[in-house]
Every structure is written in C-alpha cells, then in structure tokens.
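Below is a structure I'd like to ask you about.
Only a single protein chain was left out; the remaining protein chains are all shown in position.
For reference, chains read A and B in written order, and residue numbers begin at 1 within each chain.
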Amino acid sequence: MYFTSYQFALFLLILFIAYYLVKKKYQWILLLAGSYIFYAFAGIEYLFYFATTTISTYLISQKIKKVKAKQKEYLKANKAELSRAEKKEYKKVMKSKQWHYLLACLLFNFGILGIVKYTDFMIGNINGILSLFNGEPLSFMNFALPMGISFYTFQSMGYIIDVYRGTCEVEDNILKLGLFISFFPQVIQGPISRFKDLSQTLYQEHDFDLKNISFGLQRVLWGFFKKLVIADRILVAVNTLIGDPATYDGIFVLVGMIYYAIELYADFTGGIDITIGVAQMFGVHLTENFDRPYFSKDIAEYWRRWHITMGTWFKDYIFYPLSVNPRMLKFSNWSRKTFPNGIGKRIPVYVSSFIVWFATGIWHGASWNFIVWGLLNAVVICLSEEFKPFYTWFHSHFHVEGKTYYKIFQIGRTFLLMSSLRILDCYRNVPLSFAMFGSMFTKWNLPELWNGALLNLGLSMLDYIIIIVGVLLMLTVSLIQRKGSVREKIYQKPVAVKFLVYYVLIFAIVLFGAYSIGYDASQFIYNQF
Amino acid sequence: MKKKVIIITISICLILSTFFLLQSLLMPKYVSEVPEGSLIAEYYNEDVYDHNVVFVGDCEVYENFSPITLWEEYGIKSYIRGSAQQLIWQSYYLMEETIQYEKPDVIVFNVLSMKYDVPQNEAYNRLNIDGMKWSSSKWNAIQASMTEEESVIDYIFPLLRYHQRWSELTSEDFEYMFGGKPQLSHNGFLMRVDELGVDTIPEAQPLADYQFSDNCYEYLDKMVKLCQDNDIKLVLIKAPSLYPAWYDEWDEQMVQYAKENHVDYINFLNYIDEIGLDFQHDTYDAGLHLNLSGAEKLSRYFGNYLVEKYDIEDSRKDSDSASRWAKKVKFYDDMKEDQYRELEEYGYLKSYGAKEK
Partner (left out) sequence: MKKVFIAVMAALMLVGCGSSSSDETSQTTQEEFVFEANGTTVKMNEETSSILEGLGKEIEYYEAKSCAFDGMDKTYTYAGFQLITYPDGDKDRVNSVVLKDDTVSTKEGVCIGDTKAKVEEAYGTDYTEKNGAYTYTKGKSTLEFIFDGDAVSSITYTAITK
C-alpha cells in the first residue's frame, strides 16, 4: 500500500476512527493489528519476515536480560567474597555470553536481509568473473524483497544492541516489541527510531487532542503537496533526461542534477512528513529525519541534516564500535608511529569512515553505483578534512567567514557537490555516471537550452510555473522554520486563516497533483479531454 | 468545544461543496468536442419512456439508424442507447438499466462488440459509463470495464480523473457547469449529412482464431435471458459498415447462435443492394458509418421488417405520441438544414464534431 493510494486513505480513516473509539489501553494493540494489515497488503507471506525478526529479537533480548540479571544477583550476593580480579573475570565471561547471544541475533537478522537483498548482486558479480573464464553463469534467485526490510531490520538490531549495551530497557511484552518493529507509518522509509524514544509515546494512552491531530493532519497534507504536486510532476522531466543519456549530455546533466535534487527532496521529505504527521495524528512522536539539509554549508553538516536517523544509526552502531575496537586501536597506534605530521592520527578515522560509507552505500542498494556513491562521500569528507589547513589560511587572509554572501556560496557549493554525487543514483551505472559528469565540462550545448529544449522534457510551461511556485513555497516554509514551528504560528492565527491553509493545501493537491490516469503524459488520447 | 464542532462542520461543508463545484466544472462537457460523450446521458431527458424499439451497441447503431425515419414512415417509437466502442458487457448493463425504465417490444443489439474480449481503452470506458445514472447496473458496468490502471474511486469522484483539465478549460466548461446542455442527438442518433465515398476497402488480414470468447458469449446469453424474462424480443444485427472487417467465420457463429437461441440475426452486409445503399454517397467516413441518407435508407428497410415480423403498432394515430414526436421531427429537420448550411459555408460540419479537411 503506497501512501499515495486510495486504499491507504481509506485504511487510515478506518484506523483513525477506531483508534479514538476503542478503550485507550487497547490503542497500541489496534496499531499493531493495523500495522500487520498494512504490511499484508504487500503480500501476506511477508508477515513471516516480521514475525521472524520480532520473535528472534524478543528471545535474544530475554536471554541477554537473564544474563544481566544473573550477573547482578551474583555480584550482589558475593560482593564481599570476590576479589577485584575475580569480579572482572566474571564480568568478562558474562559479557562474552551476552555478546554471543547478540551476535547470533545480528547474524540471523542481517543474514536474512543479506540473502534477500544482496544474493542476486553477488551472483551478478560472480557471473562477471565466471564470464572471464567462459564459465556457465549462475541463474538469479529473484527473491521478493519485503517492503522496508532495510529499515525495520536496522531498527530492531539497534534495539538489541542497545539492550546488550544496557542503554535500553528490555520490552517484556512480545506484542509491544512487535509493534515497535512493525509500526506502519515508518516501515516504508523510516525514520529509524530508537526504542528509548519511540516507546515514550507508542504504547501510551492517547486522548483525542484536537491540536495534535490537526498539526498531524497539516503535516500530512504538506507532505502530499510536496510529493504529488512537486516531486511526481518534476519526475517526468527527470526520467526523460536520465532515460536518454546520449541526447541529454553536457548542460542537460546539470539540469538533470538540479531537477533530481528537487524531486528527491520533495519526495523523501514529503514521505517523511506524511509518516511523522500520520504518527502524530495517533499521538505517537517520531524523530525528525531532515533538518533543512539544502542549507548545509559543507558535506559533514549535510549528513547531519539529511536522513538524520540513518546517519546516527551508522555512527552509533558501526562507526563508534569500530573506532574503539581493539584491532582498530592497534592499527591506530601503528599508524601514528608510521606516518608523519599528524596524518597518522587521522588515517584510522578515515579507514573507519570508508568502512561506514561502504556500508551506507550498500545499504542504499545492491549495486555498484551505490557502493561507489558511498565511497565517494567518504573521499569528499576525508578530503575536506585534509583541506582544513588551506581553509584556515584562506580565512585568515580573506575575511569572508560568516558573511552572508559567503554563506550563500557555501550553500550553493554544497548543493552542487551533493547533486553531483547523486548522479550515480540517476544513471545507475558507474562508468556512465562518470562519463555524463565529465560531459558537463567537455560538451558545449548550452545554446540548446534557449531553444525550448526544456519544454520538450514532458513538462509544459504551466507545469514549470507550478514547480517554481512549489519550490518557492518549500523555501519560504524552510526559512520561516528557522525561527520556530510554522504550525504553531498558524495556530495563533484566526480561524479563517487556519481554514484557508487547509483549503488551499487540499485543493492544490486535488487540482495540481500529478496522480490518476489523466496525468499519464504518454497517453496522447487524453489531449482530447 | 461546541464552537469547535460547528467550525469543523462548516469547514468540511465548504470543502465538500468546493470539491463538487470543481467536479462540475472540470468534467468534460462533450458538446462541441467529442459529442459522442453526451449520448448515454441524453436518454434521461426523455419525457416518456414508451419506446417500441431500443437499439443498444456501438457507433454502428448510433450512426446507422434514424428513429425519426422509423417514426415518420412506420409510427415506431425508438431510442438508440449507443456509445463509442461500446463493449458487450456495457451493452448488457445498459439493457438491464433500460428495462428499469421501460419494456420495449424489441431490443436490437449490434454484435460487432463480440470481437472485444477484454477491457480496451479507458477513454471509451469514460464515454460509455460516465453518462449513466448511478445504479447497480452502472456499478457492474464499471467493474467489468475497468482497465488495469483504473480505479473505482475515479468513477465515484470523477474530479480525481479529470482534475488536470484545469489547464484546458473552455467557455463551454463554465457555460454547462450546472447542466443546460443543448440536445445533440435524435433519440440517440448522431446526424451527419456530409459525404465521403469509398471505392475499395483493404483486404482484411486473416486471424489465427475466429472463435468469439467465452466471456462475450456469456454476456450474449445474459442478454437473451434478460429479454426472455421480460418478454422482449431480442434482434441481433450486424450493421452494414464496410470497415472494420466482419469475417465470415464470425458471421457463421452468429447465425448458429441465433438459431440455437431462437433469436433473429440479420447481417445487413448481405442486403446492401436491397437496402439501396450507395457507398459513394451514403457514408460520411468512407464506409465505417452511414450518413443521414444512408441511415434513413437502412431505417426504412429495417422498419418494414420490424413491422412485418413483430407487428409493432403504428403510434402516429395516438395524439399524445404524435405531438411529442412532432417536436422531435422539427428538431431533426432544423438540424438537417443547419448542417447543410454549414457544409455550404465551411465545407465541413464545423459545429458537429467534424474536423476541417
């Protein structure tokens, strides 16, 4: 069930009404049922994946809990008798036990994810090698990918790691854990929640709070506006540009980059708005996943503001453990001794970064273009670290830091940089992506832009006007948000203004949304209507 | 709290009214462009539902038969519930709906649509179904007709399907927003007086399989049963259109079916000479459809058959019918005059959906 489908609207309406009619203590059970029904629409066999992850995570968390409890009890009982060394040894053994349980859970669940998502990728690469020796290629397995498997697996594994670390309470009710893992608004595209945060509002009893619900509804409408009016509209042009690289090289690559940047932002943040808004209508609070990322002034900042929960997940569960891993510390010492001038200190960090970015890349998709994309991000981040002395020298001579025009330059530079990296996401083919990027500098076809080429991409003049108005609207909202919540501001205004906000949003979506058959640009016959 | 409830209720009302206003505005009006779209809905404008004969089918019925001729020559009151590329299940459900309004003596069905086994084209679906009033028949017709990309909710709230027309609105959309459309057909007949003759029709390409599908036969069976249950005579016809091809193998199946089910089947293609059709002058699109002259000839011929075979009463004696139909005849003659005038003036039927040559 997609967010932008009629079934979802109906499903949501029924669930919403039931939620506030039912006894408050059963609300979370209703959410669990709703989540499983939502997921079943994709295919009832996929529920098996949910159940497997939930049960395995639950069992392991209970086991770890038992070990921790036993440890506490034992140490308390034998506080006086044991020596420090003995206590340390005992703790080590207990930790090791917990670690083994954790490892089993991680291997099992990441194993499922790995097999389902990455088998065909591995087979493709193996076939590539085999073809060099004229070997018989293996056939692809074509596993059906359960919706959101990357998201819920990471979310549940984050939970079990937190349990292991002791930073999170164990959930003893398997159904409640099941809800945490399968909560329907976030299962499609995140945000990836932490149990500590989500459990604050997921299981509580919720009153019918009109303000909260209307805020949630406004956010949902805003998300639909971004998705249907802006993203799906400009997607037509993006597809035209990407689908014919031979024709659309040179300056058109830049055009495509910018269009895609708009499309991805509107689509992804719009989807998250719907997610968070829907959750809010049920009284559940989800973490923000975006913080006006296109205002970032450098790549490091960008990754703190774009897809935030993914970034923090990799940081907390891969980067930090990796950095403090004994083997990494050993390498770090060696590096410090071997390489001169402080670079020795930075290399281990870079190595960790590359590993994390490799994982990030491959998390996005089972193909080389995503891996290269991830690694290129790492390259840029590391390079910008290396260039720090140069920047310091620059800013000491040219006093532009903090000035508005310089900030705008930084924002523009970061925007273009991130858009360039995203080319790998567009063409899905590594050599082609590099070739197209290069053609921006080697092919001179700027004049073609004035010849109306932009109106031959599937967008009419009216479409462009709508997109521009939409982008300006997004920009305005973002600028206002810097000074506080837009919805709070609306809330202070008189009724007529509040009504107008709903009215305009609803009919902008109904009239200008790029949905339904009438919008299929390839069906010429509709020129009649 | 009460205040909030009132505000919310008023807001919802305002939003709903805007929605339905926009819907009325943005739905295509089918007056000067694609007048075929208005055909189905015009049935509901009739004052009295007392037709002796009802035709059901695709463009081969609404272009080839003239109810006015049937009236003037034989006193037969008829209506043509035809629409563009009407599929057999759509015809069946129209029949079913019509019987809720009246019980004609004869229902005539053009069997060309037996060649279409599955849903074909969303645009034609909309022409054929949007005009129907809501009923279980309409619901069933939608279910049977939807192509893969369609969704029932687009039929319940057509604004969702036509919303992008905001960039194509014409004065017509505003003028006819709340109805008041001019009448375009003559009891379902779309008049064309222009001529485009034909010399030869290309040879039809052979098919791998001439057998009509089970799905279509099922609907044909349903039609037979529906008419039987309501004591109505069903007449199957194949209109004398030269194109698209009507294969002998198809014709044989219909002859056989008619025999087995005790209904009449007439293939007018076999009687072109008797009807007196001249495809140099009696067609406006090189043999696909008859023009006014051709339709009148065919109606004259068929009317005679109907009277002789089914003994349909001559209603010209009934003063009530006579006065109602006199108005229809006047409207028909006026339009004929107007069309000839346009043909003189512009060389083509500008206001009647024709395109400049």
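By our rule, contacts are C-beta pairs under 8 Å (C-beta built on N, C-alpha and C of every residue); 3 or more make two chains touch, one makes a residue touch a chain.
Bear in mind the structure is a predicted one, so any value in this text is a computation, not a measurement.
Colleague: Which of A:43, A:128 or A:438 touches the chain that is not shown?
Modeller: A:128
Colleague: Looking at B:26, B:40 or B:59, which residue reaches the missing chain?
Modeller: Within the whole complex, the residue contacting the unshown chain is B:59.
Colleague: Using the touch definition up top, pick the residue from A:245, A:293 or A:348 that touches the left-out chain.
Modeller: Touches the omitted chain: A:245.
Colleague: At which residues does chain B meet the chain that is not included here?
Modeller: Per the touch rule, chain B residues meeting the hidden chain are 34, 36-37, 58-59, 84-85, 123-124, 127, 198, 200-203, 205-209, 211, 243-244, 285-286, 288, 355.
Throughout what follows, only the chains that are shown with their structure count from here on.
Colleague: Report the inter-centroid distance (CA atoms only) between chain A and chain B in whole Å.
Modeller: So the centre of chain A lies 54 Å away from the centre of chain B.
Colleague: Show which residues of chain B lie in contact with chain A when the two form their complex.
Modeller: Those residues of chain B that touch chain A are 4, 7, 11, 14-15, 18-19, 22, 28, 33-34, 121-123, 149-151, 153-154, 159-168.
Colleague: Which bits of chain A are touching chain B when the two form their complex?
Modeller: Residues of chain A touching chain B: 6, 210, 460, 462, 495, 499, 502-503, 506-507, 510-513, 515-520, 523, 525-526, 528-529.
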